[in-house]
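All protein chains but one are shown at their positions in the complex.
Naming follows writing order (A, B and C), and every chain is counted from residue 1.
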Amino acid sequence: MNTFGKKLTLTTFGESHGKALGCILDGVPAGLAIDEAFIQSELDRRKPGKNKLETSRKEADQVEILSGVFEGLSTGTPIAMVIFNTNQKSKDYDNVKDLFRPGHADFTYFHKYGLRDYRGGGRSSARETAARVAGGAIAKLMLKTLGIEIQSGVCEVDGIKANTVDFNHAKHSEMNALDPEAERAQVEAILTAKNNHDSVGGVVLTAATGVPVGLGEPLYYKLDAVLAEAMMGINAAKAVEIGDGVASTHLKGSQNNDQITPDGFKSNHAGGILGGISNGDTIVVKTHFKPTPSIFQEQETITTHNEAVTCNLKGRHDPCVAIRGAVVCEAMMALTLADMTLLNMGKKMEHLTTIYKG
Amino acid sequence: MNTFGKKLTLTTFGESHGKALGCILDGVPAGLAIDEAFIQSELDRRKPGKNKLETSRKEADQVEILSGVFEGLSTGTPIAMVIFNTNQKSKDYDNVKDLFRPGHADFTYFHKYGLRDYRGGGRSSARETAARVAGGAIAKLMLKTLGIEIQSGVCEVDGIKANTVDFNHAKHSEMNALDPEAERAQVEAILTAKNNHDSVGGVVLTAATGVPVGLGEPLYYKLDAVLAEAMMGINAAKAVEIGDGVASTHLKGSQNNDQITPDGFKSNHAGGILGGISNGDTIVVKTHFKPTPSIFQEQETITTHNEAVTCNLKGRHDPCVAIRGAVVCEAMMALTLADMTLLNMGKKMEHLTTIYKG
Amino acid sequence: MNTFGKKLTLTTFGESHGKALGCILDGVPAGLAIDEAFIQSELDRRKPGKNKLETSRKEADQVEILSGVFEGLSTGTPIAMVIFNTNQKSKDYDNVKDLFRPGHADFTYFHKYGLRDYRGGGRSSARETAARVAGGAIAKLMLKTLGIEIQSGVCEVDGIKANTVDFNHAKHSEMNALDPEAERAQVEAILTAKNNHDSVGGVVLTAATGVPVGLGEPLYYKLDAVLAEAMMGINAAKAVEIGDGVASTHLKGSQNNDQITPDGFKSNHAGGILGGISNGDTIVVKTHFKPTPSIFQEQETITTHNEAVTCNLKGRHDPCVAIRGAVVCEAMMALTLADMTLLNMGKKMEHLTTIYKG
Partner (left out) sequence: MNTFGKKLTLTTFGESHGKALGCILDGVPAGLAIDEAFIQSELDRRKPGKNKLETSRKEADQVEILSGVFEGLSTGTPIAMVIFNTNQKSKDYDNVKDLFRPGHADFTYFHKYGLRDYRGGGRSSARETAARVAGGAIAKLMLKTLGIEIQSGVCEVDGIKANTVDFNHAKHSEMNALDPEAERAQVEAILTAKNNHDSVGGVVLTAATGVPVGLGEPLYYKLDAVLAEAMMGINAAKAVEIGDGVASTHLKGSQNNDQITPDGFKSNHAGGILGGISNGDTIVVKTHFKPTPSIFQEQETITTHNEAVTCNLKGRHDPCVAIRGAVVCEAMMALTLADMTLLNMGKKMEHLTTIYKG
């Protein structure tokens, strides 16, 4: 239940304000060069407090590998990684100890488990996504050896849409913006919301290039279905689109079908997936994030004893979670594709004879 | 890979034009009254050829239970169900034997497996969803004993949106329309496309009421994430929304948060799920279906030997797959919720002491 | 819970006296020639009533493939197989309807599920092993293409041990005896027990040759551990040994270690497995079967209402289940090794580069 994937499995642990969080990544093939600096750099992309668009909360997010790597190479055994918590201010949460923050998981965790770790949301905190990013970084290293690359960026904020998709721009944008033109208005929307003690939603576009034909396991582990699960499982995600997604619903079949030529598909409405299997074209997924539920306005709520009370949050929070969500989307896509890459092996008898009989 | 669920598992088999298709539903608690007539009635809702909006292809879809039921009750052992194929016209597919139909899985199956059953799409055919409906029907029977009800309807066709959600109307509408007002324009759009040898997209809204608080297994088997996987895995699905979904992206946090009172949530933007766990409110999911890829216009494609060729389809196909997709969405939601109901047992120590120590 | 294996999965269904039993074998690589006559011949080896050492009960055990095979080749989709029940005499069980047969699963099924299908043991009947043999036959076909062969025989009956292991003799022996010398005494022990309305235990030795080095997934899906589960899960099995097993407990380390030379291991006390991974030597497993619990002597038991009653069985039963158990042991070893063969793919990065980058 805390494990993602089937052959490459990420099992995570840890609460927002516990001793540590981390993961076990199992199924990494032996002989992969593990670039620890790269893993840390991915965590640095995710960590908060880098600029005014993000929470001012600082987290070191220093990752340590405990197992599974020997002399710089993966050994085929489980890779455990841990991030010790350092800058946790549990006191920020004393005033929400006995009440349920609207838009948060407080209510449901309390009723499901009969108790909850109220400090910073406990297990339900987006802080857990650091473990996903650590695991995703190794998945990226594995995919890179096969020529697969994953990129992302924010394509919409508060209803302001990007008109271009410029991954290089996103890499240097403090809000991971895909469209330099739209970026100004998007930044302004974020800052306005922040000043109003409010928050805004946003959309992340994630893409993978170099994906071979054949990844995805029909019928109940389809590539698009698993990507949908992967993305919808990220904190605050409320919708997932594959390829043209919602827009394809408005087209006729004659417009939406990607016709085929000896040189490849003439278009990519499908987002690189047909019948749940990659078709060799770019994989495109959009993930919609709701506005951050932690806002600094008075809200109605109840206590754990079902008494009406006013909720006044303290603490430090991102006004738009989509920004830091982008690197998490990349991690989830990387984990999905790496898993699918492994699962696909052995789908034809010739795979077996190649490996076992040379 | 052909199994859905963790504790209630549906494993399906069968190709469009093979001898039979069917499923094994494992994990049904012992002592559930199995109403075979209800299962058949669900299959009848899904089967094609009921009216002019659907393919004229007739399929009996007569289901037979082979195991797991004794004297009208589930025994706790696997329930196998089979539907023998009767009206399959393999000849309709002779002309597509060596080419890839645009928008279909032909290309990806051929490359993944090195061969394909070309008759009617083989395993990739939506005909397989009959097995989902059979399994979903038993899940519904199980949920009903707990007071959980699932309903659905078409809320959009070719961009024409429903303004009301009337499940009772949908039950008697030949296109499962949720809005009697919008229905006329929607039907016209479908028929126009059909006359133009084309097809249209559509959106299905599925809802569950009576769901207890606490269903959903964080962090990697969240209720919303699994619903996303369940729906995105249905043939032709391209986007999934939970609750307000895409629309919530355009709201401020102060607008989107569902505030809480001693009598319950003041709104349901969340679609009944917080932190991946049901909050007791109505579960709402929207599934977007692309226009049917089988159209009767000339399309460019290639053969299995990578030669350019024109694709001219024969056969009989739905102009809007969302219509019959509605009952499949219900089945997938039922299977998901029934699985979550079982998985949630044992989440608190008091569950164990109640069951084992009375 | 009714599924064996991780990448090659066998899911079975069916009760002794229901309409049918069968299985879905999922994960078979595409392009394997499916020899239906061979599958049937394996079922014929298992079916009862072939000679005086077995139950006189006749079962046709005619297997039918419903899916997953097209033009003689596996397509990579689930292979469903069904065996319709034909010679079931439910009346034989009318007198045990309300009581628990000693040594059988009646008591535990009734209490676990709150009801039971009492006809012939229902799901707990060894009749279900027909589905294992059908699945195992396809696993054997797959293994054969890689040069792996599985054989078995009875090495002990009623304490009378074989001194030689002659698989060829077993093939033609009506009791699958491995030792022609011991066979006479073993047959006599069986017939004596049968005449006394009693039964005897026996031991099956199963071996696999041609197994490549490297099969088995440490640490919780080790080859020896999974073989132990596979064998112990067969009806009436009470002990499993790997290689020298119990005997190795009586040796010193200096006697039991298999020393290594450039030409291979000097001995095979280990039974071909080190650290849960195959070492290239012959895999050897012994499975101990208790005496058949169905005997025709009066036994004390209780009714479902906990009243003391005398149990007098009718029907037709094998006096020594190990005999027909041998082919089931082969099937379980074949399924295990085929699964391990698939799981091992992708354990080194060079596997991935070979498959994906040629």
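Quick notes on this one:
Here is the rule we use: a contact is a pair of C-beta atoms (placed from the backbone, for glycine too) under 8 Å apart; a residue touches a chain by one contact, two chains touch by 3 or more.
None of these values were measured; they are calculated from a predicted model.
Remark: the omitted chain is touched by one listed residue; of C:179, C:241 or C:330 this is C:241. Of the listed positions C:295, C:326 or C:355, the one in contact with the omitted chain in the full complex is C:295.
Of the listed positions A:49, A:114 or A:262, the one in contact with the omitted chain in the full complex is A:114. Note that of C:20, C:175 or C:203, the residue touching the chain absent from this view is C:203. Panel shows subunit B; residues 7, 27, 29-32, 76-77, 142, 145-147, 212, 218, 341-342, 345-357 of it touch the chain omitted from the view. Residues of subunit A that touch the chain left out of view are 1-3, 9, 11-15, 18-22, 24, 26-27, 30-31, 64-68, 70, 73, 75-80, 82, 112-117, 122-123. Contact residues of subunit C toward the unshown chain are 1-4, 10, 12, 100, 102-105, 107-109, 111-114, 123-124, 128, 156, 158-159, 193, 196, 198-203, 213-214, 216-222, 224-233, 235, 237-246, 248-262, 266, 269-271, 273-279, 288-295, 297, 299-302, 306-308, 343-344, 347-348, 350.
In the analysis below, only the chains that are shown with their structure count from here on.
In this assembly, A is the chain whose CA centroid lies farthest from the centroid of subunit C.
Closest to the protein's overall CA centre, chain by chain, comes B.
Rounded to the nearest 5, the angle that brings the Cα atoms of subunit B onto subunit C is 180°.
A straight line joining the Cα centres of subunit A and subunit B is 26 Å long. One simple way to say how far apart two chains are is to compare their mean CA positions; for subunit A and subunit C this gives 45 Å. Of all residues in subunit B, those that touch two or more other chains are 1-3, 12, 112-114, 123.
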